[in-house]
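Reviewing the structure listed below.
The complex appears here minus one protein chain, its other protein chains still in place.
Order as written gives the chain letters A and B; numbering starts at 1 within each chain.
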Amino acid sequence: MAVMSRRGPAPVAAPAPPSGNWRLLSGWAGSGRRETYREHLERFGALPLAAYGGGAGRQRLVDAVTASGLRGRGGAGFPTGRKLAAVASSRGRAVVVGNGCEGEPSSRKDRILAEYAPHLVVEGALVAAHATGAGEVYLCMHHGAPAAAVLAEAAAAHQTRVKVGVVEVPGGFVSSEESALVNYLTRQDGRPTSKPPRVFESGVGGRPTFVGNFESLANLALIARFGPAWFQSLGTVDSPGTALITVDGAVRQPGVVEVPYGMPLAQVLGAAGGPTGQLQALLVGGYAGHWVPAGAGAAPLSHAGLAAVGAAVGVGSVIALPSAACGVVETALVLRYLAGESAKQCGPCMFGLPAIAADFAALATGAAAGDAQVVQRLRRRLGEIDGRGACAHPDGAVRLADSAMRTFEADVRQHLAGRPCAYSGQLPRLPLLQPGNGVLVAR
Amino acid sequence: MSHALWYASRATGLVCLLLLSASVVLGLLGAGRFSTASWPRFVVGALHRNVSLLIVVFLAVHISTAIIDPYAGIGWISAVVPFSSSYHPLWIGLGAVAFDLLLALIVTSLLRTRLSLRLWRAVHWTAYACWPAALVHGIGIGGTDRTQPWVLALDLVAVGSVLVALGFRLVASHPDTAARGTQAATTAGSKAGTRAGTSWRS
Partner (left out) sequence: MTTATGPGRRTLSEPAPWLLRVDPILCRAHGLCAELVPEVVDLDEWGYAKIHGQVAPLVLAEARAAVAACPTLALRLVRGEPGR
């Protein structure tokens, strides 16, 4: 990236850190639009990488991130500080990859971040590059994403010796997986690879690679400025900070909201205008996430809080399923979608996922009525498929199916008895990508 | 004495051809995933390996008796450097080619777990050159044996069994290969079309 100097005079005093729930999206919340680079600097101040100069400085930066307790926002929730330290201590010149691919159809937060706070994303990548000694940064989005151009333009504004490039990656659910992304950057093959080695030791071109979700990077940009103590002033002990949550389904104002971790799920729905009617369940964490009954609305949105109700944060999306819908049908459709998105590299995934999708479809359509074996067979298959792929894609489908069996247990029994619910003939509620043309099917 | 050496070389040569044909047949059966209750996969695999190693023993006798026998005047070097012999250079040369390839096949297979799979596989493909070379070497150098009915019968058995096994290999299919096959095609397509905007897994 060419070094361009378009900054105006630096602010005289460092601005105060964001004080409310709006942190990553405080620029948008304040101006109602994407802010220019100058406005961004006025709001947040300059990125103080000079304060972390030298080897000792880099270590202080990594320690600050570790102390903040920041956990990855891409789905796995892995402590970011530990990841940075692992890459920094691996042999070879490091590479930083920003993951804004967002293969999950239910999630829009990374696109929103790239569109409305691109400078935070770029700066976060620069912070990671500084901490790991990397000289190259690849910011990745899916091919054709409108925000990619915004991000590229934003990246050009930053004065840095680090090479920053925006890369468009072929679409698809699994292409945004960490090793798949690295594989694409290395040899244009966007399929996950086997572990070991993990990408922090051997990633792009065999070099230690830090892969950070866009939201994780944006948080890094703020932690570098305002410190771990400020970061922890919102959120919970095990999940500090704020989260960008895509709220969708039967809510009045579906969209992306920024809420502190620990907020009860019902309140998160409220931030999106509240439910449009009676709800029966929530899909938390994306299509590879967990169904929870609507009664779990009091559960706090945090890693520990959701684990207590058998769910997880995942990609940070919450979809509200109204009572006037059939959870079994919705799950069957998502399972079929997930099966189609397999990279077809591992047997348990390429055969197992279509098998459980077919089982669930039989349940949904009532074709399995009277078949006492189908639930047993489904449970056995779920146990067999879990954890046996090179990536976590099959695990996601297993999670979804397993939580659906629990949350919609009564419905499943009705379907088995040949009495599917009244709503099973309707158009599906969950947005689904039609394989082949990227068009959303039914809302 | 010379006659004994000559007969020994001819006899062990024929045995080598039969063993090599058996090895190729077993290899093709394994690749085609052949298995029955009494011939499980690992038996076919182990037989393939052991038969191949047995060839080396008979080949050692075959080559050394041919060289020690003063009649043909073949030097040791001609066993490994193809077409360097003054006695029937073409037929002996083909024998040397087959021997060189067999050495490569055996050494890479013994070291299989320490080599890259791609390298092992590339060398193993040369078996399709090794067997015909050995066959033609045998027929070409055979001389009067070419007219012996029992030698011809053995040659036919060798060729016939390899052809049948090859047919089996080409016809055999498995869901795993079928499932991956479509993926490979899509990958190739998407590699070419990433910048053109085509979606990844259409």
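In the analysis below, a contact is a pair of C-beta atoms (placed from the backbone, for glycine too) under 8 Å apart; a residue touches a chain by one contact, two chains touch by 3 or more.
In this text, all values refer to a predicted model and were calculated from it rather than measured experimentally.
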Determine which one of B:Gly73, B:Gly143 or B:Pro175 touches the chain that has been left out.
B:Pro175
Among A:Gly124, A:Gly190, A:Gly241 or A:Pro348, which residue is in contact with the omitted chain in the full complex?
A:Pro348
Which of B:Gly45, B:Pro89 or B:Pro132 touches the chain that is not shown?
B:Gly45
For subunit B, residues in touch with the removed chain
30-31, 33, 35, 40-42, 45-46, 112-113, 117, 174-177
Which subunit A residues would touch the chain omitted from the figure, given the whole complex?
193-194, 345-349, 351-352, 381, 384, 388-390
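Operating definition for what follows: only the chains that are shown with their structure count from here on.
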Quick check: how many Å separate the C-alpha centres of subunit A and subunit B?
53
The answer for subunit A against subunit B in the complex is residues 143-144, 168, 170-172, 175, 188-191, 340-341, 343-345, 347, 350-351, 435-438
Hey, which residues of subunit B end up touching subunit A in the complex?
175-176, 179-180, 182-183, 187, 190-191, 194-195, 197, 199-202
